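Missing here: one protein chain of the complex. Every other protein chain is in place.
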Amino acid sequence: MAFTIEDLRLPRRMFLKRAAVVGAAVPMAGGLIAAACSDGSGGAEAAAQVAIKTTTPGPDGSGGGAQVTATATQTETAELADWEKIDHDHAKGIELFLENIKSPLTRGKGNVELAPRMENGVKVWDLTCDELEWETVPGGFEKGRGYNNMISGPILRGVEGDRVRIHVKNNLKESTSTHWHGLLIPNNMDGVGILTQPEIKPGESFTYEFSLRNAGTHMYHAHHNSMDQVNRGLLGAFIVEPASGPRYQVAKEYVLVMNDSSLGYTINGKGFPATDVLTAKKGEKILIRWMNEGLMNHPMHLHGLPMQVMAIDGYPLPAPYLCDTIDVAPGNRYDTLVDCTEEGLWAFHCHILSHAESPAGFFGLTTVLAITA
Amino acid sequence: MAFTIEDLRLPRRMFLKRAAVVGAAVPMAGGLIAAACSDGSGGAEAAAQVAIKTTTPGPDGSGGGAQVTATATQTETAELADWEKIDHDHAKGIELFLENIKSPLTRGKGNVELAPRMENGVKVWDLTCDELEWETVPGGFEKGRGYNNMISGPILRGVEGDRVRIHVKNNLKESTSTHWHGLLIPNNMDGVGILTQPEIKPGESFTYEFSLRNAGTHMYHAHHNSMDQVNRGLLGAFIVEPASGPRYQVAKEYVLVMNDSSLGYTINGKGFPATDVLTAKKGEKILIRWMNEGLMNHPMHLHGLPMQVMAIDGYPLPAPYLCDTIDVAPGNRYDTLVDCTEEGLWAFHCHILSHAESPAGFFGLTTVLAITA
Partner (left out) sequence: MAFTIEDLRLPRRMFLKRAAVVGAAVPMAGGLIAAACSDGSGGAEAAAQVAIKTTTPGPDGSGGGAQVTATATQTETAELADWEKIDHDHAKGIELFLENIKSPLTRGKGNVELAPRMENGVKVWDLTCDELEWETVPGGFEKGRGYNNMISGPILRGVEGDRVRIHVKNNLKESTSTHWHGLLIPNNMDGVGILTQPEIKPGESFTYEFSLRNAGTHMYHAHHNSMDQVNRGLLGAFIVEPASGPRYQVAKEYVLVMNDSSLGYTINGKGFPATDVLTAKKGEKILIRWMNEGLMNHPMHLHGLPMQVMAIDGYPLPAPYLCDTIDVAPGNRYDTLVDCTEEGLWAFHCHILSHAESPAGFFGLTTVLAITA
């Protein structure tokens, strides 16, 4: 997973033009990394280069450069015509996205795998439900809620047949409960507040315990006042591997949990340009586990390469199929495989374009699959 | 289909807590029915009990208790903190839902099968198009329109090869026409006002007659000023069984017609807590026929058990697949099978959570699949 920014390539001419426009605002503290980019199709397209600036991390060490840059930008763009401002802002967003790869521009990172501890053969996790200020885009803080102080919550991963125990501590100012979305478990562990268990009141805890019976890409999220709680971030991925070993032979996997509304359009709690880049080496196959915890369908479109849809809601499809746009409905999960056969920065975004781009540039449900040599 | 309320089980501790909070408002005219609830997974979860109150039916015999209870609740909750009110209202909704199973809390019931009469080998139905006040949730009356004074209209059921005749009488204050959505019929029977037939003016009738050629889960609904008329309830299910016999071997089937907008989020004309419960005995297989007559996609999520998707729009899928969330688009119908292998009260709701839950509790497109021993 070690991705070096030097692998990224942007056409030199593009960068040079951009530098002329925004040069005053974007001091090039870093150097240019040039590299040839083979076309692969026999054409005579221009050679390509990489242009990424380094940033001075903010006082807290987590990348405060974005806001400084934004101030400078504001002054500068006052003299731009409307259409030039559109270009400038689009470029700015992409620069911030590339910068974010090297040094995160927002505080807080969710969707981090949490290893269980073993207690007498049981895999045990501790989860807290927390009120938090969450930075979804550089400088954009929202009143969120998250498991273990992060959005998406930690990734829980087990194997079919595991006995698992999850202690949920409610640090919220209201009651909650935790639903294990997709897992086949006893009804009294299903986590629907009041219907299958007493709600977990503020300050209280509840222990869930069950066996993992069905492999697949699943989720966990609040199920009490859930329209509000899930919307604000009380959600996470629960991956169950088959007893026979991982279902897919891949170089790496990505877990992408989408959300909308309260925190804006987010993937794993972040909107573009703070969304995580996906990376792969040319020739690798990767697995993307899609999950939609929002209130809208999101048809995610991958440029340049097809996705093979292997499973829905953890259940293998009898007839996997190829597509380049997968319409993920709220509550659904999809496993998709991508053969990374083509180098480049492949845009990857919701094709409801109002979730992904405005005259101020890309935002929300946009990321990039960066395939390097 | 005979479901006894005594089969329902809620954890005792939950009920006792709840009773302490809302006791004043919810007189326990009925008794508690306790029963052990086996975990099925080797865990040591608490035994479970059932707590359902009986209600005094209203003057008209159709369950007027809801409104009385609501008044009492209002007074009581004035002293609750915001988060306690959320809990209280969630509990109240679930209690009303369980109560509604025993004694309907709303007047009017749609989606009732209507047996045809035979005339010289032809199956004949009479339908009226009616203006009506429809109670979608306890105390919530809406200006609806329905076939035979109900929403959803009566279920019509035939067999491939049947000759059928449907007399449609228009009692509305405006013209209408009736479209047989999904059925393969002659064009002049297709029911598109003006395009395939003269509109049926107020007070007029029109007789449709055709043969049933394609088995499956189909619908009928208005097709003149239809955005308004269908939205307000002029819709119903038309089921055609194969000539060779029923397509699925199941213990029972449910027809769930979803709608949104004018009457709120409804299943068969009712919003939670007035939605019909689905019930099954452990070990039974059930068929759910999904139909969406609304203006939005509804990804319906079943807790605890997968659904096997067998057919779309009445056509068997060549590769049936499993899922736990089925995204039903307007106009589509899906046949799904559920193996009821796990006891319990399994929440079953649209995973666009804003169609199913608010701080005031579950509402709209929410029901429960109750599986009993």
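Every chain is named by a letter (A and B) in the order it is written, and numbering of its residues begins at 1.
The rule is short, and it goes like this: contacts are C-beta pairs under 8 Å (C-beta built on N, C-alpha and C of every residue); 3 or more make two chains touch, one makes a residue touch a chain.
Small disclaimer: the values here were computed from a predicted structure and weren't measured.
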Of B:81, B:115, B:195 or B:373, the residue that touches the missing chain is B:195
Filtering B:115, B:295 or B:373 for touch with the omitted chain leaves B:295
Filtering B:228, B:253, B:284 or B:339 for touch with the omitted chain leaves B:228
Can you list, in ascending order, the chain B residues touching the missing chain?
163, 173-175, 179, 181-182, 184-190, 192-199, 201-202, 209-211, 214, 223-228, 230-231, 295-297, 312-315, 317-319, 327, 329-332
Name every residue on chain A in touch with the hidden partner chain.
10-11, 13-14, 17-18, 37, 39-46, 48, 82-83, 86-87, 90-91, 94, 297, 299, 301, 303-306, 318-325, 327, 342-347, 351-354, 356-359, 368
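Following the convention adopted for this analysis, only the chains that are shown with their structure count from here on.
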Starting from the mean Cα coordinates of chain A and chain B, work out the distance between those two points in Å.
37
